[in-house]
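What you see is the complex with one protein chain gone and the rest in place.
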Amino acid sequence: MLEVSDLKVSYGAINAVRGVSLRLSEGELVTLLGANGAGKSSTLLAIAGALKSSGTVRLDGTDVSGWSPERIVRQGVAMVPETRDVFPDLTVAENLLLGAYARRRDRDGVAEDRQRMFALFPRLQERQEQAAGTLSGGEQQMLVIARALMSRPRLLLLDEPSLGLAPTVVDQIFAMIAELKRQRLTILLVEQNASKALALADRAYVLRLGKVAAEGRAAEIAAASDLEHLYLGG
Amino acid sequence: MKPGNILTLVILLGLVALLVLVPQLVGSRVVERIATALAISLVLVVGLQTFTGNSGILSFAHVGFMGIGAYASAVLTIPVQMRGMALPDLYGVLAQIQVTPLVGIALGGVVAALVAALVAYPLMRLSDAPAVITSFALLVVIYTVLQHWSAVTNGPRTLFGLPKATTLPLTAAIASVVIVVALAFKESRTGLLLRASRDDERAAAALGAGIPALRWRAFILSALIAGIGGALWGHFVTSFSPKAFYLKETFVILGMLVIGGMNTVTGAVIGAFLISLLFEGLRALETALNASGVFANQVVGVTEIVLALAMMAVMFLQPGGLFAATEIGPLILRRFTRRAPP
Partner (left out) sequence: MQTLLQFTIDVLSLGGAYALMALGLVIVYGILKLVNFAYGELIMVAGYGLFLMNGSGLPWLVMAAVAVLIAVVTGVLTEYAAFRPVRAKSVTAVLITSFAFSTILQNAALLFISPRPRNVPLPDLFSQTVAFGGILIPARNLITIVASIGLLLLFAFLMKRTVLGIAMRAAATQFRMARMLGVPANLIISTAFAISGFFAGVVSLLWIGRIGSVTPGVGLEPLLVAFIATVIGGMRSLQGAVLGGFLLAFINTALNYLLTQDLLQFRDAFTFTLVILILLWRPEGLIRGPATGQRT
């Protein structure tokens, strides 16, 4: 369903992504691994249309390269950025409402999904009238994922969902990702916690210095590579 | 000094020299007047560059300091026997002091710098839009004071009686000094740190740069030059009113700097030249149109509209101006060495 070929991103003179190609099939959970600065986040942002890039990105065969982020969302791609980016002044409920911006006319559907999110994350329901900026890190992460799901995406781009969270919260987040996978949502997951990510994923790509250094079934990658080695970039 | 900087200096001073020579050769009073006005603009625009170029903060207050310089010099140089007519309500001590125009011009700069030193420090803590906005407010305040402080400025009415002292050679000499000072300031420690803060405020602060203090120094220098420029202008036209130091003039000075490129002294100089010549051309056209009587009413404002369009065009095509980052000297050297065979 997603097909990326020869993706390149540069920030001025620095080439962050130097020709990455990857593909995801319907219902697959694929993880993108690599050291800091390997170009994982840039790859995700470029797929979401938020970074200028060259190369082609195809969604179900449609070439969406160079599209604006708002157009790509309407194609069913939702992004959870590493920086989380809750809207701090807006309440939890308002944050969720904006998640469904692309389908805002479907009022009943949006209300229904909101109840679904509250069932999935009861903490958010308790705090729905609170400003998002006052939530804890874990709650913000839940909010951002819930907000992304409000658009009923077909493809979810998850960037470092466990970053900086307490271990119990990390477990909750991964349990939730597993649940989404069971519901056959296609997910591209960037994660520092490689062992947890590989345990959950179908396939994996390893990026090094902006290029794909290895790819394969998650189990193979987990067996073949020394994970520490992977992250120290040796 | 690096060869590139020397070359820049030579070229820019050469342009100023040309400004003195051409009217001599042509032998026309009109051309000499235009050249003098251009040299005054040079002083003002390069003066603005010392602050805006290095700090990255657009200052709208510059023309206000120009006005302060002009009025300060006027008060000190109008002949004592004329004071009763020109400034009847002037305070006792001031009414008796009279200095030569040259001293007056220098003191005009000093007064402007003092005022800048006094009011500007809190403003220097602001960055981005708030900094620009408050400089704009400062311009309005200076204008209000000039317009209402009748005892010293003759209020909104025209102040007359300044001795005519601004000659082309004098102005050109001062412009040359200002160009040298601006280039030296740009390369000084303060200038370097300021330019670092322009690109990344946090990183520069981490280097130990006290940004408000740096900006403050640049602002005072810039006001000093503006004051001198204003006084020169005062002794050039010999009568003026506060209206001369307001938005219209601000627009012209800013336009010169921005079109030339505010980050370089070369940009300031080239901008002053280009816009002055464009302006003279347009003004002549406007006068001719009015004289020909093609239009029923007086044609006013066309000059400003054309300048505004030119400014927008330059910003669209080259947001940093014609000389956006590099002075002309290094620019030429680079091209020269690139063409040389390996």
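Chains: A and B, in written order; residue numbering restarts at 1 for each.
Here is the rule we go by: a residue touches a chain if its C-beta (ideal position, glycine included) is under 8 Å from a C-beta of that chain, and two chains touch if they have at least 3 such contacts.
Everything numeric in this text was worked out from a predicted model, so none of it was measured.
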Thinking of the whole complex, not just what is shown, which of B:Val30, B:Ile97 or B:Leu309 touches the missing chain? B:Leu309
Touch assignment to the omitted chain, from B:Leu102, B:Val119 or B:Leu192, lands on B:Val119
Can you tell me which of A:Met1, A:Ala35, A:Ala50 or A:Ala199 touches the chain that was removed from the display? A:Ala50
In the full complex, chain B touches the hidden chain through residues 56, 58, 119, 122-123, 125-126, 128-130, 132-134, 136-138, 140-141, 144-145, 148-149, 247, 251, 254-255, 258, 262, 297, 299-302, 304-305, 307-309, 311-312, 315-316, 319-320
Contacts of chain A with the absent chain, listed as residue ranges: 48-50, 68-70, 73-74, 78-79, 81, 85-90, 94-95, 97-99, 101-102, 104, 133, 147-148, 151
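The definition used in the following text is that only the chains that are shown with their structure count from here on.
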Gap in Å, rounded to a whole number, between the CA centres of chain B and chain A: 53
